[in-house]
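I have a structure here, written as structure tokens, and I will follow up with some questions on it.
Every protein chain but one is kept in place in this view of the complex.
Right, subunit A next:
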């Protein structure tokens, strides 16, 4: 099977047919997402399908601590002979991503010329992206757009699979929407896809998952005629006022309760020798106002100065 025909199904109107040629080189599918999204289930379905076709299959996944909301990946390789359980960088034929930023993280693993990128536009913003307390701090989340991705790989689909699954009444079925999309790329027969998906989902959810699979499959067909939706680009650039933070401490009112010291997120306050609160690391202060809100004696006031000179000094 040559490179071209691996993705030929995308351009054909007919049903994908079973692999009729031996895969001399392994076919590589990389499935990525965030812990708890169902990455492993997608890879199991794919591995089972390939196995049923008599291919040698290797599927490699991550376990343990990484599952705690961290990045999760699963490599699926199948063909006549598969050696390495992991896909070498730049060798993935298909990248299925259950989360937008994770799709981008793994993009360099995709084959530059023929790779197919299928990515849920679902954004799971990690707590780390929201930890900067500085005024006007940007969200530390991927800013790359679907168009940039389209320009990079041969075929890119940004699909709102989670919303589609939600509308079916079960957001957990988002991974099956993506399986439906994947089914248009891989030439396994449709009944086999359906049978395999059904065998891997909980009995009670077969109906919703079948519908999810169908949605994903149809979505790709429609997407081929329309440009990919650009979720990231549609977001307005943040608008905010510019301030520099300054603390005003009224020593006489401070009764040494230490609440502000203990709860300051930047740990820039301490009690001095007289047990009066003091700013010891002004460069760390972000003006978050927590000390002001928490002080039972109103001994701290936070000023957000707009004065240019102060701004300059704060820098």
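As a convention for this text, contacts are C-beta pairs under 8 Å (C-beta built on N, C-alpha and C of every residue); 3 or more make two chains touch, one makes a residue touch a chain; residues count from 1.
As a working rule, contacts and distances are computed from a predicted model.
Chosen from "Carbohydrate ABC transporter membrane protein 2 (CUT1 family)", "AAA family ATPase", "Lactate utilization protein C" or "Indolepyruvate oxidoreductase subunit IorA", the protein name that UniProt gives for the omitted chain reads "Indolepyruvate oxidoreductase subunit IorA". Touch with the hidden chain on the side of subunit A covers residues 34-35, 44, 47-48, 51, 56-71, 82-86, 88-90, 101-102, 104-105, 107-108, 112, 124-131, 133, 135-137, 139-144, 148, 152, 171, 235-236, 238-243, 261-263, 265, 288-290, 293-294, 304.
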